[in-house]
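Here the complex is missing a single protein chain, while all its other protein chains stay put.
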Amino acid sequence: MSRVFSTSLRFRLPVLLFVFQGLYTFFSLFQDIQLMLLVGLGLLLAFMKGYGVSAVAYNFLLSNFCMQWALIVQGFIYHYHEGKIHLGLYNLLTAEFATVAVLISAGAILGRTSPIQLLLMGFCEVPLYVASEWLILSYFQAVDIGGSVTVHVFSCYFGLGASIALYRSGLQTGHPKETPSYISDLLSLVGAIFLWVFWPSFVSVLVHPGDGQHRAVLHTWVALSASVLTTFAISSLLEKKGKVSMGHLQNATLAGGVAIGTVADMAINPSGAFLLGILSSLACILGFKYMTPFLANKFRVQDQCGIHNLHGLPGIIGAVAGIATILLQALFQAVGLGVSVIVSLVGGFLTGLLLRLPFLAQPPDQFCFDDELYFQIQNNCSKFEVLMATSP
Amino acid sequence: MSRVFSTSLRFRLPVLLFVFQGLYTFFSLFQDIQLMLLVGLGLLLAFMKGYGVSAVAYNFLLSNFCMQWALIVQGFIYHYHEGKIHLGLYNLLTAEFATVAVLISAGAILGRTSPIQLLLMGFCEVPLYVASEWLILSYFQAVDIGGSVTVHVFSCYFGLGASIALYRSGLQTGHPKETPSYISDLLSLVGAIFLWVFWPSFVSVLVHPGDGQHRAVLHTWVALSASVLTTFAISSLLEKKGKVSMGHLQNATLAGGVAIGTVADMAINPSGAFLLGILSSLACILGFKYMTPFLANKFRVQDQCGIHNLHGLPGIIGAVAGIATILLQALFQAVGLGVSVIVSLVGGFLTGLLLRLPFLAQPPDQFCFDDELYFQIQNNCSKFEVLMATSP
Partner (left out) sequence: MSRVFSTSLRFRLPVLLFVFQGLYTFFSLFQDIQLMLLVGLGLLLAFMKGYGVSAVAYNFLLSNFCMQWALIVQGFIYHYHEGKIHLGLYNLLTAEFATVAVLISAGAILGRTSPIQLLLMGFCEVPLYVASEWLILSYFQAVDIGGSVTVHVFSCYFGLGASIALYRSGLQTGHPKETPSYISDLLSLVGAIFLWVFWPSFVSVLVHPGDGQHRAVLHTWVALSASVLTTFAISSLLEKKGKVSMGHLQNATLAGGVAIGTVADMAINPSGAFLLGILSSLACILGFKYMTPFLANKFRVQDQCGIHNLHGLPGIIGAVAGIATILLQALFQAVGLGVSVIVSLVGGFLTGLLLRLPFLAQPPDQFCFDDELYFQIQNNCSKFEVLMATSP
């Protein structure tokens, strides 16, 4: 880190906006996300009766380690000028996104790792995240403002990969301490609600101010709200005696926020966001019910917090929604081309037919390309007059 | 919901204000209120030892269902243009107010209802709330910026009405699970503090920016702060051995926020807000101590969370304060008229007496209405000169 506090935002936003937003809005949204990560995610992970303190504390430690490491890695790539990394609130925000990825990945191996192992995972994952994000957003110019692909899908499969490498056959049949207590379940639900309340901040913080950001906030809220209703409905349908599963409630209510990430600021409409919220929480619940046991038993993928259900599946749904929205846009563009060609061709032909009406005095063939048919030409006897004179 | 994101705020606020506030401030205050409803109210309701998860989860479900339903109902009334409901952050905010009403009402029947019953209550209450609000604010042009009457009084008596219809004689003598545990009491207190901290956001969010909003924030804080001191003082005076009741602490500390709603942005002064805070928390405590048992025993009104004490009585106090403030203003207007008449009449008479002083050369009767007494008139002999000449 370096002495000079550059305001890299200055180059992105007008000065006036910087004064209000550069500090105040960014700061407010930055703190929303800090609250999500440290209180919301911390409590969400604290669902086990004897691992709550560890979940909150390791989340706190790992978050700080990864933020600092991401500031350095991203700093050398994006903010390195004249021997110094320029530091600003914007750096903290982008470092926060890299940190989110690590914290999600850690969910797959929660309770099975030492803090040193977690830090080492963060040390390796952050540069890979930064490289992946650069490839996706800068090299391939993909769009993913709320991180469905860059954050959620990446972190999910990174975490599952790590989990496979850390497979323990001794935990295959579960562990007596891998259960919640009444209070830990309640606190985990409160953590999920913290995440739920501030999720629109996470999705919209990197959108340019204006209509796009307004859309991102609204779409995220709609998707999240659809997920809540879907979770209660589907979970009570699938579970025994119509009872809602706490695990579903703590996770599937957030699935819409994951899935909306890619398309949040696009011109999808609220019903699209609503549909994404329904589909993603449905996928999340089905994932918990059928896919997590299947992966654990067949592929030895142990996923303590079910990150594949909350981040993997909804992230993929979000990515597909992005592709579909863009394909639809491409289709609309193609239809636009077609419409233009067809309307012009048919319209031109019909207009031509109209022009052939006899009373419109179309010139005879021999007077085509000749001024004198409709203009009086001076000085010498024109071909036209000769013709008129010689005509009987 | 509809494809077009209209910015209905644009028509209410200048564009510049929209950019900063329309999204940022509204968004920040919107999230404050989401935090109040989902974390604050959720935890506050989680005071029973075995019904905490349900309280938080049903509050979460009901909140989302009512928000969506209110967006549709209010959308058709206020935001329907050319076949589409225009959606913006402002809609979410007004939908949030309708939702608050339902969540409060649900407090009266907490623990005695199925989730389907709660959703059906929300389905019925939201349109009635919207109609009531329209009648109060648009038709009768009443003023109630912080919702003392429109939100708190309405939701209280709606909830009590529902409670009477759902009366169970079997619960008349209490239920063994209707008691708190140590941790549930602590978490409920933390929930109350969340509500307390963000209450000024709720009261001021719909006030037009400027001095009125500044006043609303300050008055709300003063009223809430007065309620806290009053609650500790009165509760320890009334309870056995001078011990503060947890129920009083979780409720009466918020009473000032309910009562200040109607007059928050008016030109009452801080001492008025302070007085409202004292009176409302006093009423709330006395309500818990004497009125809730009385209503339950005599009128079969079971009120699980004591919403009549926190929302009914303080809401009525707030309404009376609004009437009194407006009457006082009318009285001041009348006094203004009187002052004007009396000062002018007496002052005019006394000034007239002064004008009669002899050395002020008051014109004699016959020269009244005559230029020539004080002006030199040319060309012909004036009546005045004739008079002077004919005088001996």
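The chains carry the letters A and B, assigned in the order they are written, with residues numbered from 1 in each.
By definition in this document, a contact is a pair of C-beta atoms (placed from the backbone, for glycine too) under 8 Å apart; a residue touches a chain by one contact, two chains touch by 3 or more.
Everything quoted here is computed from the prediction, not taken from an experiment.
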| item | value |
| --- | --- |
| Per the touch definition above, residue among A:I183, A:A233, A:A267 or A:V320 touching the missing chain | A:I183 |
| Options B:D32, B:E96, B:E133 or B:D303, residue touching the unrepresented chain | B:D32 |
| Subunit B residues that touch the omitted chain in the full complex | 20-21, 24-25, 28, 32, 182-183, 185-186, 189-190, 193-194, 196-198, 200-201, 209-211, 213-215, 217-218, 221-222, 225, 228-229, 232, 244, 246, 249, 253, 269-271, 274 |
| Subunit A residues touching the omitted chain (full complex) | 1-5, 7, 19-20, 22-24, 27-28, 31, 34-35, 38-39, 42-43, 46, 50, 52-53, 56-57, 60-61, 64-65, 67-68, 87-89, 92, 115, 183, 187 |
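Everything below uses one rule, namely that only the chains that are shown with their structure count from here on.
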| item | value |
| --- | --- |
| CA centroid of subunit A to CA centroid of subunit B, Å | 40 |
